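Removed from the display is one protein chain of the complex; every other protein chain stays in position.
Let's look at subunit A:
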Amino acid sequence: MQFSFTRFGYLFRKQWVENRKLYGLGALAYTGVLLFFLLFFAFAGDLGMPMQGLAYFTGLIFGGGMFCSTLFSRLGDSSGNTQELLLPVSPLERMLVAVLLGVVLYPVVFTALFYPCLAAAHVVDTVSRAANHQPANDFLDLGAGSTRVIILLNFTVQAFALVCFLLFRKYAFVKAVIASIVLLLVFLIVNTATLKMLFPDKPVTGKAATYYHPSMQNLYGSVGFMVVRKTNDKVVSWENSFMMVDLGKPVRTGFGALYLVMPLLLCGVVVLKLKERQR
């Protein structure tokens, strides 16, 4: 596999020079959309941590997908792909430039855009909450365990997006979204089936005890259960809370490794697809 830092640098520069106007406009558009939604939630009095998280991660993942769709767009364009494919660079260099832009720089720039917008919306939110004698909401903490998981998940999603934009020549974005939905559905079905297999639907016979465990920090190496009460096989009530069952360190490590291995595997697929790409 060929790699040269010099060519990598040239390719990165080329990508920047040819797309800087697009990136500038994109950054402006993202700022506008973020401000609109965050201010909307602030005025609605609902700019708590969950809403901040939702705004951040939706923008990060979907916005990132849209951004990634531009990285290989010339390969799908019949007038541009000839020159693009014949540029003296290796598939590895091409993939690494896409990863640097889509997986590393995009989240940094997005975060840099997000926090000033959040700060502006937070002022509005704090004033409105103070009027109702409520304490101010905290800021979203990107260092929290669950946040780290979602940032890792974002790497996988963007790597998957890169694969999709190489796989599909026409209507790549629409097809990538459909592929993601299909994949998510498959995951949900497999996940539910596996859990049912692991934990058959039997009445709990032992005593249940609750204790605090920072399960989100162990990369979802836990399974959530809902407390449901039944009478004559009919659900009479359920508690809107989950009990997390820690699956143990080996499972947690496995899940953690999966988050790291998946993007790497997908990047490998990107290199192979670039290599076998024909006009």
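Quick notes on this structure:
Going forward, a residue touches a chain if its C-beta (ideal position, glycine included) is under 8 Å from a C-beta of that chain, and two chains touch if they have at least 3 such contacts; residues count from 1.
Assume contacts and distances are computed from a predicted model.
Per the UniProt record, the absent chain's protein name among "ABC transporter ATP-binding protein", "RagB/SusD family nutrient uptake outer membrane protein", "TonB-dependent receptor-like beta-barrel domain-containing protein" or "Anti-sigma factor" is "ABC transporter ATP-binding protein". Shown as candidates are A:Pro50, A:Gly80, A:Pro116 or A:Gly248; the residue that touches the absent chain is A:Gly80. Across the interface with the omitted chain, subunit A contributes residues 2, 4, 6-7, 10, 13-14, 17-18, 21, 74, 77-80, 82-90, 275, 278-279.
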